[in-house]
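Please see the structure below; I have some questions.
What follows is an incomplete set of chains from the complex, kept in their original frame.
As written, the chain order gives the labels A and B, with residue 1 at the start of each chain.
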């Protein structure tokens, strides 16, 4: 498998350089880490909002660093949670005295490393470190038999709403409240046509035939919850949308994300979006705004995900307030 | 060479052996993680132990407990993912038990502390198809072999390795309830757990080291 890389083991390091080189006005890199923070971090008196996770999901998370969104983003190795010491450095660098909220996607590695990092940061003098865990993947049963549901694309809406509220000077309880509100009202589900290829392994993570698809995949090239035969885009759009709607049960205006997994052309995402929107309207919902594109990817995997967030006035206003984060465009 | 020096050498040798074994098994572990996880376990462990190897060059004079502690910290800051805090955190926590060196008692205590931290941090129970399934039988068997059966350490360790191997095989036919593999539900059945397997490899490397570097004398109570 061919990739635009130098030494694969240097990929994350070089990528982080490349991100900061693209957005030097907004971002800087913390020395000797793979952490990117806002250039003006810590913003005194503002609650810091940070996130992080394995690499391979770009533009997640670094693309969401900017005024009105994230203060910091930590990049782990590909699909591997960042280590606790880097996370702790990020928390410290983004603490303007009003506390730091960590937005964590629900994976045991991420949760455990963020937990450890919070302890370390508190020992280093950060007053308050809060954590919210995003678990929007409705494909996964939330039962005693799993580690809870995974966190996927809904996380981006958490970043935006929490980041916007923090930017306005809200205190940490308020920021946590809004983050939890998004988490409670968002659901996602994804599918794959192909496996991704990780730089180190250089081969597909899973084998899949030319007439098969995986339904209910995560963002790490894990197999999905079900393998089915290849069906048309409309059938896929219906399956994903209906399962998300069943879970989220929205009632009025919704925010929608039709996300590409990295290897799928945007034309196909729009074909999917057409049917997603039809279903929403059929269900009496009002799509308030829609994002179509590659927002939280799985390297070069072909496939898509559908995310739906049930909105109220507060969330609409927060989603729409300005941000300089390069990967998020407001309505 | 006195007892402390021999123990010191044994620990360094053990670390090198473990690192070499994980380097060898890197692709196999990643292969296992491809089937039910995200295809990084071999790379993660290997990256961690490469850093450990570099670090111990500068820690040649530390005592046994400090060296193990340092290994734990390095794993925490280099491995990432689920394996980093689990392996690193457990080792860091358990290292305290070795403050008076390697003895029959201290190695049992190390194993127990390691298992305790592993279960605390990860929240997994036996049978959840995780590294807990390899560590638990190994620690239980080692403890019984030393405390009840009064076996020599190498023999106890050999039994522990055998126990871990059964634990690894046990992960194959069961459903995962923790970790990434749990998202697969029933589809996880039939696959060997990567973390349990890397645990077994580490124990095998320890046993190999023990056969060359440890005898009963070295581990006698001082």
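Keep this in mind: contacts are C-beta pairs under 8 Å (C-beta built on N, C-alpha and C of every residue); 3 or more make two chains touch, one makes a residue touch a chain.
Only a predicted model underlies this, so the values are computations on that prediction, with no experimental measurement involved.
Recorded composition of the complete complex stands at A x2, B x2, labels matching the chains displayed.
Assume only the chains that are shown with their structure count from here on.
Remark: chain A and chain B have CA centroids separated by 33 Å (rounded to whole angstrom). Touching chain B in their complex are the following residues of chain A: 9, 54, 76-86, 107-109, 112-113, 115-116, 140-141, 144-147, 150, 198, 200-201, 205-206, 218, 220-223, 225. Of all residues in chain B, those touching chain A in their complex are 30, 34-40, 43-44, 47, 76-86, 89, 121-122, 175, 177-180, 182-185, 187.
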